[in-house]
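Report on the structure given below.
One chain of protein is taken out of this complex; the other chains stay put.
Here the chain labels run A and B in written order, and each chain numbers its own residues starting at 1.
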Amino acid sequence: MKNDKNAHIPPDTDGTPIREHVFDGIAEYDKRLPNWWLLTFYGAIVFAIVYWMADQHFPHGNDQTRVAGELQRIEAAKLESADANLDDATLWKMSRNPVFVDAGREVYNTNCAACHLVSLRGKSEMATAIGPDLTDNEWLYGTGKPLDLLATVNHGTAKGMPAWGPVLGAKKVSQSVAYVLNHHKEPAE
Amino acid sequence: MSARTVTINYNDKIVRQFLLATVLWGAVGMLVGVIVASQLNFWRVNFDLPWLTFGRLRPLHTNAVIFAFVGNMMFAGIYYSTQRLVKARLASDFLSSLHFWGWQLIIVAAAITLPLGFSRGKEYAELIWPINIAVAFIWVVFAVNFFWTLARRQERHLYVAIWFYIGTIITVAMLYIVNHLSIPTSITHSYPIFGGVQDALVQWWYGHNAVAFFLTTPILGIMYYFLPKAAERPVYSYRLSVIHFWSLVFVYIWAGPHHLLNTALPGWLQALGMTFSLMLWAPSWGGMLNGLLTLRGAWHKLRTDPVLKFFAAAVTFYGMATFEGPLLSIKSVNALAHYSDWIIGHVHAGALGWNGFMAAGMIYWLLPRLWNKPLHSVGLANLHFWLGLVGILLYVAAMWTSGITQGLMLNATTEGGTILAYPNFLETLNTIRPMMLFRIVGGGLYLIGWLLLAYNVWRSIAGAKAVDGSVDVFVADEAAHAGERLGVGRTFINPPVIFSTLGTVSACAWMFGGDFLKIVGLFGTILFVILAWAHFGARSGKWAEWYDRLLVSAAPFTVLTFIAVAAGGLIQIIPTVLVNRAQNVEDRIQVPYTPLELAGRDIYIREGCYNCHSQMVRTLVPDVLRYGRPGVADDYSRLGDSIYDYPYQWGSRRTGPDLAHVGGKYPDSWHYQHMLDPRAISPGSNMPNYPWLVDAATDVGALPAKLRVQRTLGVPYPDQSPAAVFAQVEEQSKAIAAGLKTAGIEVDHDREIIALIAYLQKLGKSEPAAASLGRKSEGQTSKVAAASATPTP
Partner (left out) sequence: MSAKSIRPNRDSVTTIRDDGSRLFLHPADAHGRFTALRRWSGWVLIAIYLALPWIPVGGHPAVFLDIAHRRFHLFGLTLAFQDAWLLFFGITGLGFSLFFITALLGRVWCGWACPQTVFLEHVYRRIERWLEGDAVARRRLDAAPWDTTKVIRRGFKQVVFFGVSAVIAHLFLAYYVSIPELWTMMHSAPGEHWSAFVFVFVFTAILYFNFAWFREQLCLIICPYGRLQSVLIDDHSMVIGYDEKRGEPRGKAGTPDAGACVDCNRCVQVCPTGIDIRQGLQIECIGCAACIDACDTVMDKLGRDRGLVRYDSQTGLGGGKTRWLRPRTLVYAVLMLVGATVATWAATTVRPAALAVTRMVGAPYYLADDGVRNQFMVRLVNKTDAPARFVVTVEAGGQPLTQTGFNQVVELAPLAEQVQPLILQVARADYAGPFTFRVHVTDEAGTYALDREAEFTGPHRSLLGIKSEASQ
C-alpha cells in the first residue's frame, strides 16, 4: 500500500473506521455491508419461516400424497384416452369402427408386424416368423377374449413379447387390439 | 512476570513438509480423477483389473482430493498463519511431526485399501474402521497442538482466520466421529451403527459439512490471512467477518438434507434442508465479498501477480459455487439436477476453482518466503493459472450441458404425459457421452497446470536454503490484562448468547411441540427476534464490547462455536434416531436379507456400485414411471424399504439406472451376462466387466460374525449356528446355479456372482408393514404413523 504508484491520491478520506488491532501486518476496516445484501439474508430467513408454516401448519399433503395424486391423474388420462371402462363388448365395438381400425393398423404395422407379419398370420404364413398367428382362434395366453388380448399386449409374455403398455401408452395399445380383433368374429353367444 | 522483549522462532519446517505433501497428493488426486473420468467414456481404461475399476477408484479420487490434497494444504496454511497471527511457535515439535507423518501414513493406507475394495460403502467415509481410528487420533493430535499454541499466544486477540480454524477443528472432529461409529465384524470390515434413513441423514450431515468444514471454513481462514497479505490491503470489513462467520457455522450444519430432497426422507427434514440452504447464500457471499473488496484497492496488481490472480479467481468461483448451491437446493430444481452431472459440475467448480486455486495462490506466495529464493518462473505460474482456468471452463461447461440434457431427457414424457419419452436409460447415457469426453480434456488441462506448479516448486527450492521466520515480540505484563478474559458466567450470560439460545429453543418448541407448545414456540421465536433486534439497536456498543472480550478468550470462543455447530445436527438427527422404528417405515417394511444376499450386498459395496447406482425411487412422477413396478400402486421408495440397510445405499449419482426395485425385473441369466459383459446386454453401456466375480468364491466364513453384528443392530435375524448359516447359503446358491444352468450358464454355486445375483434379485422385496410388525414383535404398537409428518407422535 505504501509503494502504491497512486500514492498521490489521498487515502480514505471518508472516515472509514479502521480497527486498532493489526495482526501480523493485517489491518481491518470496519465498513458497513450493502443493506440490500443484508436484506437478502433477512429475506431468506423470512422465507424459511413462511415456508415452514405453509408446509407444516397448513398441510396441503406431503410429497407422497402429491405424487400419488399426480400418478392418479396419469392413470385417469390413460383410462380416458383408452375410452374408459374398456370391456370385451367395447373392444368388439371398437374393432368394427373404421377410425379405430385404421389407427390400429398403423400402430400394428409399426410395432407388431416385425414378429406377427403385416398379414397377422405369423408362423402360419412363414415358418421363420417369430410371433404366432393372430388370425386363428388358438390363443397361447388367455381364452381369446378381448381383455385377455389387451392384457397380453400391455404386459408382454415370458417368450419374449415385450410389455407394450409403457412403450405405446394406453390409447395405441387399445387401437392395436381393435385392429387384431377386426380379423375375428365376435362370438354369437 | 514483568514486561520484556522475546524472539520467537516459528516452526516453518512443518509448513514446508505439508506444502510439499500438498503438491504431491494434489497431483495424485487429480491424476486419479482424470483416470476415472476417462473410464466413464472408455471403460477399458480399467484394463479389466478389479483394483482399477471406477467403483473402487472414484472413492480414492474423492478421498485423495479432500483429505490428502486439501487436508495437507489446510495444515500448511493453518500452521504458517496461526503461528504469525498469535505470535507463538507451534506448541510441540513432536506433535507437529506426529501430525505430519501420521497423516501421510493414513493417506498411504487409504491409497492401498480403497483399490483393494475395503470400503464402508459411504461416500467420503469409505475408509475402514482401523484407519478411522487413526484419523480421529491424528485429528486430536492436531487439535491439541493448535489449542496448546493458542494458549501460549502473545497476541491476545483472535483474528478472524483463527475463528475459522477453531470452527473447523471442532466441527470436523464431531462430524467424523459420529458418522464413523461402527461395529467391526473383522479387522477390515464393519457395519455402521445407523441404518436406512438414519444412516442417510447422518451421512449427509457429515458429507455436506465435510464440504462446509473441510473444504470451506479452513480455506476461508486461509483466505483471511494470505489474501490481505498478498494484496497488502486492509481487510474490507470486520463486522462482515463477524456476521458471516457466525451465520456460516450455525446455518451450514442444517443444510445436509438437501442431498436427500424428494427422497423418502421425512418432509420436515427436507423443508429444513432446503430453507437453510437458501439462508446460506448471503453468509457465503459475505465471505466472497470480504475477499473481493479487500482486493479492490489492489486490483491493478492482478495483471502481473499470479498469486493475486489465483486468489481473485478462487474467490469468484467460491461465489459462483455458493450461488449455485442454494439454487440446486430448491426442490423443483433439485428434481431435475439431482443424480445428474450438474452436481458433479457444481462440486468441481468449488474444488477446482476455490480449493485448487486457493492452494496454488498460497503455494506461490509461500515458496519465496519459506525457501528465501524468488519463484523460479512467474511465466509458468501464469501459464498454470491460464491452463487451470480453461480446464475449469471446459469441465464445468461439459457437466452443465450433460446434467441438464440428461435431466430433461429422463423427465420427458409423451402421450399426454402418461409414458416416458425415453424409457430406456441408456439412450440418455449415450446422449451425454460426448460431454464425458470433454470433461477429460478439461480435467487433463487442470492436471497439466498442477504439474507445472510441481515443476516450478521443484526448480524454486532446488539448491535453496530453507528459512524459518521469526519475530520479536514485546511481552506485556500478564497482570495488566488480568480479568480481561471472559469467565464462565460472562461467556453464557450476555445478550447475544441469551437471545440466540432463547430464539433457538423457541424455534424448536415451534417445530416439535404439540398444539399448545407450537403456538408458544412460534410467538416466542418472533418475540425473541424482535427483542434481540431492539436490544442490538439500543446497545450495540455493549454487544461489540462483549465480542471484543470474547476474542481474547479462546476457550469460551471455542465452546460457543461448538454449541453453534452442534445445534443443527442434534435437532435433526436425534428425533430421527429416537422415534420408534414403527414411525419410520410408512406402509412397507423390508424383508431382511438372507445370509447369501447379505454376502452379495457386501460385494456390491466392495465394488463401489453405489458410485453409479442409486437405490431410491424419489417421490417424483418420472422416477415412479421409470422405476416403479408394474402392478404396484404409487411405487416410490418408502422408508421401510431400506430400514435394514447398514449402510444405506441411496446413492448420489445415477450414471446407471436406479436399482431400488431391480429385484425380479430381469432373469438371473440377464444379470449373469450383464455382470460379465454389460455391453452384450445393454448396447452403449459404460459399466465395467466383472469377470472376477466368477473366479472368486464368496467369503461365507465371515457371515456368522456379520449376522451377529446385524442382530446387535436390530435386524431380526434368528440366532443361528454357523453350520445352519452355511447350510442356508448352500441351499439358496445351489438353487440359483441350477436356474442358470437351464439358461445355458455353467457356474459353481459358491462363486461371488451367485451371491451378488441373489442380492440384486432381492432389491425391492418388502411386505406390508402392519403384517410384519404384528408377526415380528407382538405387543409393539402396530400403529404406523406416517414419518413424513412432523416428528411428533
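Criterion: contacts are C-beta pairs under 8 Å (C-beta built on N, C-alpha and C of every residue); 3 or more make two chains touch, one makes a residue touch a chain.
Worth saying up front: this structure is predicted, and the values here are computed from it rather than measured.
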>> From the list B:I8, B:I170 or B:A312, pick the residue that touches the absent chain.
In response: B:A312
>> Can you tell me which of B:A412, B:I574 or B:A724 touches the chain that was removed from the display?
In response: B:A412
> Since one chain has been left out of the picture, which residues of chain A touch it in the full complex?
Replying inline: 5-6, 8-16, 29, 31-38, 110-111, 113-115, 127-130, 156, 158-160, 162-163, 167
> In the complete complex, which positions of chain B touch the hidden chain?
Replying inline: 234, 289, 292-293, 295-297, 299-300, 302-304, 309, 312-313, 315-317, 319-320, 385, 389-390, 393-394, 397-398, 400-402, 404-405, 408-409, 412, 421, 423-424, 426-427, 430-432, 434-435, 438, 666-667, 669-670, 673-674, 677, 679-684, 742-746
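Just so we're on the same page, only the chains that are shown with their structure count from here on.
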>> Applying the document's contact rule, which stretches of chain B touch chain A when the two form their complex?
In response: 81, 84-85, 87, 155, 157, 159-160, 225, 228-229, 232-241, 243, 247, 262, 267-268, 270-272, 274-276, 278-279, 281-283, 285-286, 289, 293, 297, 414-420, 423, 511, 525, 586, 619-621, 624-625, 630, 633-634, 636, 786, 788-790
> Which part of chain A faces chain B closely enough to touch in the complex?
Replying inline: 1, 18-19, 21, 23-33, 37-38, 40-41, 44-45, 47-49, 51-52, 55-56, 59, 62-64, 66-68, 70-71, 74, 77-78, 81, 155, 163, 165-172
